[in-house]
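For this depiction, one protein chain was excluded, whereas all remaining protein chains were kept in their positions.
First chain written, first letter: the chains are A, B and C, and each begins at residue 1.
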């Protein structure tokens, strides 16, 4: 039997996103893109975005490899930002960061991402969960 | 009151040799000479020797500065080797080394030098006492 | 032969509980635990013999110096150096290899010459030589590996040639566990007049090593990988070579005479020990060496051979698990590196840690070799004299749990 904290970390939904990542097809010639890489873990996330004239994210794609946490987060992130404006996406990013650091965070904004809350009990794994978010930021800057 | 071991180290005879070194005049153009120097202590011994055709040491001079032990030993050494052959002088050197290392040594050869026996209770000071002997060896080689 | 239960009792950290289960420490290739004997020798040093060494005329300084130099003698005997003066105290293997690279490499190699390393090098025996290669414009040649993770010596005559100045190779790989055929390589190196430097970080702690017998010019290892504190490493160098070598770090202690414009150097090994040395940790290393010598390095090696054999046998039972490196225990140190089809090492590491099992995950300071394998990370369980079959069983149970979780 795995201890409770592990169950919180490797929830079924998370493992499902790991094994069946959403939005995984690559967008060719996207408006925004970036590569996130953590050489120490080997975690990698490639992100592509297309936004419309109102700066709303219409298309998002990611490909990557790495641990369950990094890849599931990326998959969950793509779902959560699709259809949101860039500003909204960055606001979600900020709430996610707060959740990881154990600060009060806005669960309405986070929605499905709340499922990753268990990561914060594993300090070395937090950076796995933040990789796709810093890649998002890079892609927009 | 000073402990016994110190009394053995700073015997009156030793301090007398320190304050009134024997054979302290420099021999001009000697057959053999050498400078011994220990940069860590600043101890210095300059030695000059003249030997006759039978390799007997006829004249010896030393000048130096440094701690009581290094200078008294140099003074006592000059007295003990004067009139001895080079071979005998080197034999005395060997007995002196033995005495410092706590080995059985030939007191007949050492004679007055036996007074320095107390040095061997002060391991860091042994090298002070050996400086003039290594200088002797250098001068002859 | 070796009573592992009583050995375990010497190591206080093995009583530690992680999530209410006892620590199973399998990260020994990274750093080892310390027995009470070593810990107590350090306490004793601070409480009774703490003083700057060398040149002090006061009792405590003399005592500290004696203990510091006695430890050097123990190290010299342990690897059978010809003289205590061949033992240079440094912080770790990395500093030792940098010393060789800076002091020997930069001053002895030119652009027509070359350095030879292997594909199995730890970053610490690769990056310093890349530096020398860049500074001197010399070539850096790399002995390749076979798919099994052993050195491929088929083209050795083309790699180690008359223009080779130094061959610097890892003795036992921390990546694959491979025990490299250094005798053969050293023979080749000597035949072309090249110097030989051995990265012994994973050999000296685990098996008998005799520097005179292997006839290397330099050899480096770390105390923290052999029961000793992390502030002491050793560079062995042959007397003739150390005597001619330029100093590396400069400052107090390593000088003979200094004026405002120039300086001359102290005798070896002090010439390479600038400033106040770490005068505590070498004493711990001396005690660690006593501990290992009491058990006997042949026994330590045999024990780890038994463990690695058992570990490889049991781990290969696990579906989807692939062993990295040679599977013959005769050619392998106590390092079990593996990868799993779809499960990332970090997830494995986290799940095992929850069961108290400490392994290392990542590239283990061997990124280029991982890249060659097409992997970005692997999992590594590595053993030492306080590990037993039971620890391996726990590892295997843990791995089965990992699989259940991810299936």
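Criterion: contacts are C-beta pairs under 8 Å (C-beta built on N, C-alpha and C of every residue); 3 or more make two chains touch, one makes a residue touch a chain.
Being a predicted model, the structure only gives us computed values, none of them experimental.
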- line: Of the candidates C:249, C:297 or C:318, the residue in contact with the absent chain is C:249
- request: Could you tell me which of C:205, C:231 or C:286 touches the chain that is not displayed?
  value: C:231
Message: Tell me which of C:183, C:257 or C:317 is the one touching the absent chain.
response: C:257
Query: Mind pulling the chain C residues that touch the left-out chain?
result: 12-13, 16, 18, 23, 25, 27, 30-31, 33-34, 38-39, 42-43, 46-48, 50-52, 55-61, 91-95, 97-98, 101-102, 119, 122-128, 130-131, 140, 142, 222, 224, 229-232, 249-255, 257-263, 274-281, 346, 349-350, 352-353, 357-362, 365, 367-368, 371
Field: Missing-chain contacts mapped onto chain B
entry: 2-3, 5-6, 9-10, 15, 19, 39-44, 65-69, 122, 124-125, 128
- request: Can you list, in ascending order, the chain A residues touching the missing chain?
  value: 39-40, 123-125
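Keep this in mind: only the chains that are shown with their structure count from here on.
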- line: Taking each chain's mean CA coordinate, chain A and chain C are separated, in whole Å, by 39
Message: Distance between chain B and chain C based on Cα centroids, please, to the nearest Å.
response: 48
- prompt: At what distance in angstrom does the C-alpha mean of chain B lie from that of chain A?
  reply: 82
Statement: The positions of chain A in contact with two or more other chains are none
Statement: In chain C, the residues touching two or more other chains are none
